[in-house]
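The complex appears here without one of its protein chains, the remainder shown in place.
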Amino acid sequence: MAIKMTMPKLSDTMEEGTIIKWLKKEGEAIKAGQVVAEAESDKATMELEAFDEGILKKIVVPEGGKVGVGGLIAVIGEEDEDISDILEANEEDTKPEPEKTKETNKTETESKAPEPPKPAVAAPPPTTVSPPAKTDIKTASDGTRLKASPLAKKLAGEKGVNLRSLQGSGTGGRIIRRDVINFLDKVQNSEAAEKEPVKVNLTTMRDVISRRMTLSKTTIPHFYLTTEVDVRKTAEFRKALNESQSDIKISFNDIIVKAVSLALKKHKNINASFAGDHILQHDRIDIGVAVTLDEGLITPVVRNCDQKSIGDISKEIRSMVKRAKERKLVPEEYTKATFTISNLGMYNIEEFSAIINPPEAAILAVGAVKKVPVIEEDQISIGQRMKLTLSSDHRVIDGVAAALFMRDLKKRIENPMAMVL
Amino acid sequence: MKKEKLVWMYRMMLLIRRFEERAAQMYGMQKIGGFCHLYIGQEATGVGTVAAMRPEDYLISAYRDHGHILAKGSDPKAVMAELYGKGTGISKGKGGSMHLFDIEKRYLGGHGIVAGQIPLATGVGFAIKYREEDGVVVVSFGEGAVHQGAFHESLNLAKLWKLPVIYLIENNRYGMGTPLERASAVWDLSQKACSYDMARDTVDGMDVLAVYDVMEKAVNRARKESEPTLIEARTYRFRGHSMSDPVHSHYRTREEVEDQKLKDPLKGFQEKLLKDKVLTKEDIKEIESETKRIVLDSVDFAEKSAEPELDSRFEDVYV
Partner (left out) sequence: MAEITFREALNQAMAEEMERDENIFLMGEEVGYYQGAYKVSQGLMERFGTKRVIDTPIAELGFAGVGIGAAMTGLRPIIEFMTFNFSILALDQIFNNAAKLRYMSGGQIKVPIVFRGPGGAAHMLGAQHSQCLDPWFCNVPGLIVMSPGTPRDGKGMLKAALRDDNPVIFIESEAMYGMKGEVPDTEYIIPIGTGEIKREGKDITLIGWNKMLHVCMEAASLLEKEGIDAEVIDPRTLKPLDEQMIITSIEKTNRCVVVEEGWPYAGVGAEIAFRINKMAFDYLDAPVERISGEDIPMPYAHNLEKEVIPGAGKVVNAAKRALYID
């Protein structure tokens, strides 16, 4: 029996995936467990395994093509098995555009038998700048239906306007004539002054970030507390650690992760999530560490940090960062954090406010370590300071609770020796 | 009565009989489709009626119409071709068995809706009177049609306006499978005329000369006095209602049909013509073979004719 191979859910937030590469060709034999393709989720590139043995009968989504989670990507079957019914059913599900109406017949009574629907054409691989191609007018590059009035489509076709770049003002976001006209006016007005901006299509990751950050910033009541930490002792502590072992290179961030985990253990109200009509306080202390990639960012999670040594935390983070950059992380490695740390210190950012990564209740933004003049006992000396800013979800955490957490955290970072005791 | 007229009657009754027999055969061979209602057994009624009319008088009937159009003088070839659904058919293949028309011969059609043609005939009578012509119109319908409002509305209007219309009930006893006795409160159907103070008559529809006599009186009344008449001709069909209906079944017995066949109008008339020495046995034989040739020619013509052009289906919807 033919087996449908579908796009798996590769992350908690994944809604669709892109086929990056097919490792098998149509007609090739496949064994169960064999990797047949690579797919990009919103977070990473994943290997897709076949769960069944057979012949790769049909690749439904070509390289570069996108499909929703659960969508058919290929069919595996026996050598001479007929899989047309599966493909037909899939076509119906994906609802191809109806044929464009041709010239009117003289006699209205004449009705032609409906032509068989055309096979669903997967969108071309995403390109950075999309030309106003005809297919682009018909279907969005992510496979969703583009709503535009027939007149708007015709006008856009004539003027070479890419309807994807327009915002519809008609019913249900339908792009109508005035949208195209307004766009053309704008282009005309700006052409003299400046060149048209280059359009960059959203990657899956970019798309997810945009949606999740918008969700967070518009639905979570954020508030921010900033504190300055004296890291003179921390720096000495770090130096001592790094000198004691040659195979280890502890960063400030590693120390902060450990300090945060211990502070969270004490302040369970911070290690929490808002869940509609109740709050979840987590026992586990899983800290996400934001890592920048070319196309966005990802947060590998260090599990149970409170139980791990700084050295272990450090090694783990290093390994995960490396694999994140290679897009080799598996979903379990970058989901379900209870708290996130974002560090822009290495870019010499003094301080900043981060956006909470839902459903977490707080995120810590770590700034650069600075040498500053400090006055101690009326003497000016050179001190080392770092600023930490906590963004909190006010639905979960109140100001004082956050302040207490920050005070505790500050104390732990400033007295790092306590962490190894 | 002149010999020519008697011979014409005989020839026409025989032509209808042989034509219908052949139509039945061709229906069985699937050359003819749809509904096909045969006139076998009722020939005397149709032929006696037309014999009393002038060529310019109008005849209009129901769907058991092959006999009427042949009696009105239409070409059997064109009629057979119409049954075949050929482009050379009398209605260009758009009418079929139930919708034969020949305006030139003043045959205004076979009509498929029971009693639907009765108001039309009344209108034709109205037009004759309006133009002050001396024509008449005969409308034939089965006894099943007298229960429709169209029949009664027409009789009232025809009498009210004194129109030259002859309403001929061809009572073959069964409206499809329902005998008159189960369909009508009145069995003497010409009584229906009494409601409208209309002239009426009843005749043995198996006797072509009797039909002729009654019809002649009615035609004269219409032509000279512009008065309508209702005539009930009592006849019988030897075949089923249509091709799908067996000769005898739940509604009538084999014995009844065989009994009626003893009164076969064609056979009776032939015996009379022989007895009266209008025709000899040789004449009969010759007429028989000539008729056979005419019918076979009509089949041959229909066979060889082309089906209608596909585009012709859009023609004749509007003028």
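Should a chain be cited, it is by its letter among A and B, assigned in written order, with residues numbered from 1 in that chain.
In the analysis below, contacts are C-beta pairs under 8 Å (C-beta built on N, C-alpha and C of every residue); 3 or more make two chains touch, one makes a residue touch a chain.
A quick note: this is a predicted structure, and the numbers were derived from the prediction, not measured.
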item: Residue of B:Gly48, B:Gly93, B:Gly144 or B:Pro265 touching the missing chain in the full complex; value: B:Gly93
item: Contact partner of the left-out chain, one of A:Thr45, A:Ser149 or A:Thr292; value: A:Ser149
item: Sole contact to the chain not displayed, among B:Met1, B:Ile113 or B:Met176; value: B:Ile113
item: Positions on chain A contacted by the hidden chain, ascending; value: 101, 104, 108-109, 149-154, 169-171, 176-178
item: Footprint left on chain B by the chain that the document does not show; value: 58, 89-95, 99, 101-103, 108-109, 111-113, 116, 118-128, 130-131, 149-150, 153-154, 156-157, 160-161, 315-319
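In the analysis below, only the chains that are shown with their structure count from here on.
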item: Centre distance in Å when chain A and chain B are each reduced to the mean of their C-alpha atoms; value: 87
